[in-house]
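Before I ask anything, here is the structure I am working with.
Only one protein chain is missing; all other protein chains are in place.
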Amino acid sequence: MLDQIVFYFFAALAVISAVLVVTRRNIVQSAIFLITALLATAGIFLQLHAEFLFIVQVILYAGGIMVLFVFVIMLINLDVSLHQVQFNRQWWLGLVLALALGAQLTVAIAVGRSGLPLGEPAPATMLEPSTELVGKVLFSEYMLPFEIASILLLVAMIGAVVMAKKKV
Amino acid sequence: MADQRVPFATHADSTVLGADEIVLNMGPQHPSTHGVLRVKLRLDGEKVIGSECVIGYLHRGVEKIAEHRTYTQFAPYVDRMDYVAAVSNGLGYCEAVEKLLGAEAPLRARVIRTILTELQRIASHLFWLGTHALDIGALTPLFYCLREREEILKIFEKYCGARLTTHAFRIGGLQYEAYDEFEKDVERFCKPFDKRVDEYESLLTGNRIWVGRTKGIGILTAKEAIDYAASGPVIRASGVKWDIRKAMPYAAYDLYKFEIPTGKNGDTFDRYIVRMEEMRQSRLICLQAIENIPAGPIMGKVGKVLKPPPGEVYHAIEAPKGELGYYIVSDGTTQPYRVRIRPPSLINLEAFDKMIRGHLVADVVAIIGTLDIVLGEVDR
Amino acid sequence: MHSLIDFLLTYWVQLVCAVIIVAVLPLVAGYIVLMERKVMADMQARLGPMRVGPHGLLQPIADALKLLIKEDIIPDEADKAIFWVAPLISVTAGMLAMSTLAIGPWFQIADLNIGLLFIVGISALGIFGIVLGGWSSNSHYSLLGALRSAAQLVSYETAAGMAIVGALMLAGTLSTREIIATQNDYGVWFVFAAPVGFFIYVVASIAETNRAPFDLPEAESELVAGYMTEYSGFRWALYFLAEYTNMVVVASIATTLFLGGWLRPFAGTRAFNFLDFLPSVLLLGVAGYCFYRAPKQPVKIQKMVLAAVGAMIILVALILAAPLLAPAGSFVASMKAGLHGAFWFLLKVGLYIYLFMWLRFTFPRYRFDQLMRLGWQFLIPLSIVNVMGIGVALVLHRHFGWSHWTAFPLTTILTLAVAGLLAAAGEKQEKTHAIVGEEA
Partner (left out) sequence: MPSQYIPILIFAALAAAFPAVTLVLFRFIRPTPVAVGAKLKPYECGVEAEGDTRGRYSVRFYIVAILFVIFDVETTFLFPWAVLFSTRHEGFRLEPVYALASMFVFLGILIIGYVWLYRKGALEWV
């Protein structure tokens, strides 16, 4: 009962904020709603007993990437963008795409329900030390991707600086 | 609204990463422009690419007032210029008028004047140190400095009844005889004072942050300092050994031995060191002077009504902030025809733009602090 | 109804803790401000607040009342909604971060598997309050302050995170409770095993809470009041509350991770059990001072207030002493863990905050580029090396069977050597990248 209330609360929060992100004209307000949407998603992770994922979502997305967004927003002249025409010439295309995606998802869930254990969270006891669990898998089975990730970070680091430095 | 909307393409460049030039006003109501100085900064990010000092918020027309007062009446007005060094202002004015009159104060008066002026220099430097350190973020030295300054102000109070705008001297000498405990008070202050200066230095000089904030900031080379007609500690920190107390001795400075501390790099740190050393030297002068205050009258032979012969005179003294000059033109009446004051703060402030360019916003306060300006004197 | 009672029965301890934190925290923040002013006054040869209550003891309450009823000004050109919300974000994030702190073995809202990460992650959200507040004010000073603040926070967050990683390698858990338990098992606080990590955390935590010498965002001599420039009255107070809450949070993290949390010094050694009496003796001393000062107060009411404060402190001292004197096994004796744990924890937090204050009143302020250089070019590499050093020490100990006493000092010395190299390189860098004035 409580679980469901909490789930619907977070889900509704995520969906409504997500809609507000794209409809708000003021880009800073959009950013705030994006943060809310990300945090609500984190809440849903938490409800699935994925504690570590929850906090990573909070630290990396809400804490890290959103700071980057907010900084970039402040590097843009807001008053100009506030008065710009929004990209809404292709709204009908967007609508068609959204409907198609929605239909696709509905069908997929309806057809593949047996394969997707929805609404059946794994027993809490099994997932208790979630950080350790994530770590264990990460540092044994996915060792190579993990090391490759560091190369990815290296590339990102260099790319960001090269791009930003050129513009100065 | 609709007409304000512009097509996206024309403003594409506005989304390119880059900084606009920002105009930031520091002052007139700002915590660290030492009064009502307004500095208009042009910033690229945090880097200062240009500056303009807007002054005049404290203009009171001191020079004009002089034309409608007698020589004696005008004397208290000069105290209000550099209000943290009123004694020095008064000394400059009194000596200028004495020069115009062709009179000289008796030796005893000149010695007492020297002691009080040197105490005033210490007080002014203490006030500078406290506020300068506060600007750079060190909270504590201010209170230590004010504690010591208080002792000096007490001596002034005992001597002439006033603490800040003292009107300590009169044209031709002194009105007040040194009070009984005068020598003892000065000695009691001066004896332990070098330890106090060491104490301030131990808080600041060796501190990495302090050195980082002041070394290499606001450099003024010797040539530039001369070109800008800078004076006082500002020019001495650039390595120019220029001190009016030595170059054109006045009061009783020729009687005492003291050094002129100079710097090498002309940066904020050197100006700090120079002023610290000057405090020590002033202490030495005071100690030498109280050893032997000659007996004799304290008032020279000047009439009740001062009527200098027509002519003009320029007299400069080494005020705590630099060369404080009085240019007085007399037309033979009881009131000066024209008084022009060369305030050291104003002239030193000229170099501000040169010093700040290329530095960061944070350095603005360090450089304003190091110039040791008083807006009362800049605006007059 | 039934389920509600069930709910309350299950969670009453946590709920009481939650209410206490929310209700008491503003008061605590107020008294930290008073402590700060008193400590500052003491270091600066003056008295500090003396008027409201004896020795200014009631000053925080007067301040709080004043701030609550001050006129509420929202600038014309501000983005009203964001201006309204921004300080709330800061305060909520700060308070929420306290929820997994274990203030003594009894007082904790929730012990999470990810406890420490939860604190770090949630308290980092406070940045948004600062950035949005500064942006919405529509003033140069506010925006510059906010951007500086955010840049500073994120720059030092990595260093702080790395320092925490170093301690976590020793602890092997993220739960605050278990971290302290581990230190009890080892018999040594992690500050002694990872002193460099502690140092990094101290510096980074000062920077993260915007305290001097890293208080650039609100450097009053440059940016007037930074992101708070346009704020006044209660909203301004909320930012202050957030700042002091964050101070308590970082002090608590440091206490938990490095200073043994609620453990008494030498908690494992029986010979030092007499230290259990230290809390009571300390408090009795303070109470004695109150009684000594009370008759010297100028007004009768102040004498009474100070005496009442002294009596209260004696009461607390007695409460702390009671479990020690009660017969073993009784209920009163069983309270020792909770009460003494809370005392030691709060004492350590207080000392950590005192260290903040001490540094604030001693040091001048960094310039922004210097601050960034310190963060990016000294602390971050040092913290990475610190993590490696602790790893090497642990491997030497576990795999190669070296003793603690050789492995940890060895790697600490190596880390310090790297720190020296970094400092030297930084000095060189400072010279090559020095900002010089333009040629005229």
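Read from first to last, the chains carry the letters A, B and C; within each, the first residue is number 1.
The working rule: a residue touches a chain if its C-beta (ideal position, glycine included) is under 8 Å from a C-beta of that chain, and two chains touch if they have at least 3 such contacts.
Worth saying up front: this structure is predicted, and the values here are computed from it rather than measured.
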item	value
Chains shown that the absent chain touches, full complex	A, B, C
Residue of C:Gln44, C:Gln183 or C:Thr229 in touch with the missing chain, whole complex considered	C:Thr229
Identified contact with the non-displayed chain, of C:Asn184, C:Gln297, C:Thr362 or C:Gln429	C:Gln429
Options C:Leu57, C:Leu174, C:Leu263 or C:Leu339, residue touching the unrepresented chain	C:Leu174
Contact footprint on chain B, counting only the chain that is left out	17-20, 22-23, 25-30, 38, 40, 44-47, 360
Contact footprint on chain C, counting only the chain that is left out	11, 14-15, 17-19, 21-22, 68-78, 87-88, 91-92, 95-96, 99-100, 109-112, 117, 135, 137-144, 147, 150-151, 154-155, 157-158, 161-162, 165-166, 168-174, 178, 182, 224, 229-230, 233-235, 238, 241, 368-369, 372-373, 376-377, 380-381, 384, 387-388, 391-392, 394-395, 398-399, 429, 433, 435
Sites on chain A contacted by the missing partner chain, in the whole complex	2-3, 6, 46-47, 49, 51-52, 56, 59-60, 63-65, 67-68, 71-72, 74-79, 124, 129, 131-136, 138-139, 143, 146-147, 149-151, 153-154, 156-158, 160-161, 164-165, 167-168
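Here, only the chains that are shown with their structure count from here on.
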item	value
Whole-Å gap between the CA centroids of chain A and chain C	31
Approximate Å spacing (C-alpha centroids) for the pair chain B, chain C	43
Separation of chain A from chain B, taking each centre as the mean of its C-alpha atoms, in whole Å	61
In the complex with chain A, residue positions of chain C that touch it	79, 81-82, 85, 112-114, 117-118, 120-122, 124-125, 127-128, 131-132, 135-136, 143, 147, 150, 154, 174
Chain C - residues contacting chain B, complex	40, 43-46, 140, 144, 212-213, 215-216, 219-224, 360-370, 430, 434-438, 440
Interfacial residue positions of chain B with respect to chain C in the complex	22, 24-25, 30-32, 46-47, 133-140, 142-144, 147, 203-204, 207, 209-210, 212-213, 216, 218-219, 224, 354-365
